[in-house]
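Just one protein chain is left out here, and the rest sit where they should.
A, B and C label the chains in the order they appear, each numbered from 1.
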Amino acid sequence: MKKAAVLGATGYTGIELVRLLLLHPAVNISYLSSESHQGRELSQVHPQFTGKPIPVLSALDPEEVPGDTDIVFCSLPHGHSAEVVKKLKGRGLRTIDLSADFRLEEPSLYRDWYGITHTVPELLPEAVYGLPEVNRKLIKSAWLVANPGCYPTSVLLGLLPLADKGLLSGGGLIIDSKSGVSGAGRSPKQAFHFPECSESFKAYRIASHQHTPEMEQLLSLVQGSGVRLIFTPHLIPVNRGIISTCYVNLAGRSDEEELREIYHSYYRHAGFVKILEPGMFPETRWVRGSNFCHINLTLDERTGTVVVISAIDNLVKGAAGQAVQNMNLMLDFEENTGLSQAAIVP
Amino acid sequence: MKKAAVLGATGYTGIELVRLLLLHPAVNISYLSSESHQGRELSQVHPQFTGKPIPVLSALDPEEVPGDTDIVFCSLPHGHSAEVVKKLKGRGLRTIDLSADFRLEEPSLYRDWYGITHTVPELLPEAVYGLPEVNRKLIKSAWLVANPGCYPTSVLLGLLPLADKGLLSGGGLIIDSKSGVSGAGRSPKQAFHFPECSESFKAYRIASHQHTPEMEQLLSLVQGSGVRLIFTPHLIPVNRGIISTCYVNLAGRSDEEELREIYHSYYRHAGFVKILEPGMFPETRWVRGSNFCHINLTLDERTGTVVVISAIDNLVKGAAGQAVQNMNLMLDFEENTGLSQAAIVP
Amino acid sequence: MKKAAVLGATGYTGIELVRLLLLHPAVNISYLSSESHQGRELSQVHPQFTGKPIPVLSALDPEEVPGDTDIVFCSLPHGHSAEVVKKLKGRGLRTIDLSADFRLEEPSLYRDWYGITHTVPELLPEAVYGLPEVNRKLIKSAWLVANPGCYPTSVLLGLLPLADKGLLSGGGLIIDSKSGVSGAGRSPKQAFHFPECSESFKAYRIASHQHTPEMEQLLSLVQGSGVRLIFTPHLIPVNRGIISTCYVNLAGRSDEEELREIYHSYYRHAGFVKILEPGMFPETRWVRGSNFCHINLTLDERTGTVVVISAIDNLVKGAAGQAVQNMNLMLDFEENTGLSQAAIVP
Partner (left out) sequence: MKKAAVLGATGYTGIELVRLLLLHPAVNISYLSSESHQGRELSQVHPQFTGKPIPVLSALDPEEVPGDTDIVFCSLPHGHSAEVVKKLKGRGLRTIDLSADFRLEEPSLYRDWYGITHTVPELLPEAVYGLPEVNRKLIKSAWLVANPGCYPTSVLLGLLPLADKGLLSGGGLIIDSKSGVSGAGRSPKQAFHFPECSESFKAYRIASHQHTPEMEQLLSLVQGSGVRLIFTPHLIPVNRGIISTCYVNLAGRSDEEELREIYHSYYRHAGFVKILEPGMFPETRWVRGSNFCHINLTLDERTGTVVVISAIDNLVKGAAGQAVQNMNLMLDFEENTGLSQAAIVP
């Protein structure tokens, strides 16, 4: 059995990591940290773990992570994570960082969009962007994996086949995404107080969300030319799930059948990406609690626009599940080990 | 007191009409029909009306609507409504039709998008499209008003100021709308069974929704040149509310301050349209139960795109409230009579 | 026009008072206070009021309430309210207090259940318990009305007819109540963070909720002998609404028909209490946004128990609506002035 540590174990991503690691047949949890609940049992904070064999919550201290840990999941707030990762490197620990700190190659972009100066820019070149559907080989040998953001995962999986064919160059690329509230984290805030978002719906951070450059970076890389997009996130009154509705101006260069073939071909080795049958469109419930991404597309001949819709569970494929998928690659397990459960419906 | 009849009084739009008419100081309800509940008290089907003075539900028969009725609200399914309206005309009754039957000027568009051949196309030229913010004068003297669809109301109010300035001509017009489930009506169906849509989110009728030509028709008319758009509706797990997120390619011809001025100017006489302050974006809860439409816009200089977001309550400004607003115009009341209640929050 | 002030105008009860007062034909809002948002427009915090004529938010200062105010609604936290009410008395202002500070006659009960020593116990004898269905006459002439709690309103209206007939003396009185989340107030807390209560359900403060003595006090008074009950509140993932399911051991002394007659008779002058027809049971949606209370009862002959179910909107009949009803009595308006709107469904 391999050994895994989770830093930041009591947030939503942290408990999802614990849930998934408990399902994994070849990994044990050897260390959990929580700044707010140190010294307590995880099950005292999250009773869904009552009766499970889990270490007591430690204060966060990178020096205390056991030296024989095979993989560290660092699920800490951005800005805070970078320093911790540096210390983990000092101890020779392979790390999957779930914050935004190592996703952008350019420190200046990080500063512009996150409003913080990066404190360990020298590590940026060592980080591998942890989207297995693109970077499988690099991830296998990385010591540091930057786990993608939830919105970017849904958008990138939806658009990579088009980028790969150079089809995002037509301009007017629009991304309209919708996310459940767990994406905002576990700390109570006015905007996520139940009566403020139940029975309601809104957009937020219009044209200014920090996930924008993360999407543009990988799409540009894959396409081989600059991709610029406008991104509008919205808040859905559900706990989990992201739908991204992407509008791509194809300027008449394709038909729907051909596009579907491009997607099937691009994802022929991607076990977690499913292209739905024509006429069946993604619903977040069909991926709730699972690591799958569902995609479908429609070519509107009236306007020459293709509409690509993708759905993920923001806490699984959009965070903890993708991290476990990355771990599987890094530790030489089958990529889907412990991750193939179907969604919970309803 | 004037007298109003509601045909189709037990659907969601019907009961919303009853609710609003009961709040109206100068109109009494003189007649209610319901095919499924004829002979019963409305309060036996909808106990929120227990104790209210309301006529018993009649079988639907246009001949039985009292001859001294000042206004008939026809809240019947599309396809079914047209014939009833014809009979109401024969009896000289002024009518507000809440179906789609009289919204499209071209019978061929109706057939293409609704899949039905229009049975009384000769009446189409007599119908006035009932969006008071555009057609106030025509509505006042009309005998037949075609009450707009819910999605079109939200989209048109969001885009008319731009159309009026010719700013929709840049192509790439994208409408991404989200609606609560009451928009699907009151008849139980698999897709709207609670566990099928609670804790979930999806798009539907991608690039093929029947409200598309209704939007294009009025935007083209106001702009004075053809407007083509792509429209994607989504289902939000809430009862009421529509958010439309509209993406307009401005090709660099404007700045945000100037755009805001265009909106304020266009709506300076529109009491139910509110342009929110910069930085405050529409949320459906802020219009829940009210006839107001909230709008805001953001110019993204990175992409030259303006994002316009509008919110309405689909059953009020998107249906019954707008119908009452039209009635106020037709019966020479102040436009906001009985309609100025604030939204119910939370 | 009479003049009303609202102290604590930005909480959920405060904005509900504003919403209802804007619907009132004979009262203007002359003063609003908010500790957290002083100096701002209410519509900047709550855009549903955009465009409404409302005073700017003042810092809370009882000395600044205009002297010609006819009624002050004091919607402040318990413990905090008592001192403010004392100052309002000093200024000769008639007050409806929506906190718990003047509901219990015994200061010792207040201390036991709220954990605070009452600071102005000398005013307790002057306060009238503001349940109009019981205390209509006393309320009319009171200077200080203690507006009932939300749970007690639902329970008392459900049980008063039985207490009035001495039928609560059999012991084993069980109250199982369920409330929407707005009852917990507007301040964000972990327990009411959206993902912590959406798609979930729980009981809380079992056998120890502070509303218990408030119910026992009035039921004992009306019955003329001590009533003891056990009360379990639960949290429903909705914004508004309370259902109280009350179990009364009748020891065989009644039949259902007779019980229904007792209820109809007791409430024959109560315009806001509706006994539903046999077989139709209260649903919170049927009172959402309205001041009505719906009640029905079932006698289970197998166990000799009567089950009484009552439903209210916790923010209307359970708080702001009842306060306006009390104001109507105090200012000699018809009791239902501005309050007779039907619920918003769906």
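Assorted remarks:
In this text, a residue touches a chain if its C-beta (ideal position, glycine included) is under 8 Å from a C-beta of that chain, and two chains touch if they have at least 3 such contacts.
As the structure is a computational prediction, the values presented were derived from the model and not from experiment.
Within the whole complex, touches from the chain that is not shown fall on A, B, C. Among A:Gly289, A:Gly304 or A:Gly318, only A:Gly289 touches the chain that is left out of the view.
When the omitted chain is restored, the residue from C:Leu160, C:Leu218, C:Val238 or C:Cys293 that touches it is C:Val238. Although one chain is not drawn, the whole complex shows that of A:His46, A:Arg136 or A:Arg205 it is A:His46 that touches it. Interface residues of chain C with the unshown chain, by the touch rule above, are 171-172, 174, 176, 178, 180, 195-196, 198-204, 206-207, 228-230, 232, 234, 236-241, 243, 245, 247, 249, 281-285, 288, 298, 300, 302-303, 305, 307, 309, 311, 346. Think of the hidden chain as still there; on chain B it touches residues 12, 180-182, 186-190, 192-199, 237-239.
In the full complex, chain A contacts the hidden chain through residues 12, 15, 18-19, 22-23, 44, 46-52, 182, 198-199, 239-240, 271, 274, 276-277, 280, 283, 285-290, 292, 294, 341-346.
We take it that only the chains that are shown with their structure count from here on.
Chain-to-chain contact here is organised exhaustively, every possible pair of chains being in touch. Distance from per-chain Cα centroids to the pooled protein Cα centroid is smallest for B.
Rounded to whole angstrom, the centroid-to-centroid distance between chain A and chain C, based on C-alpha atoms, equals 46 Å. Taking the mean of the C-alpha atoms as each chain's centre, chain B and chain C sit 36 Å apart. Along chain A, residues 180, 195, 198-199, 237-239 each make contact with two or more other chains.
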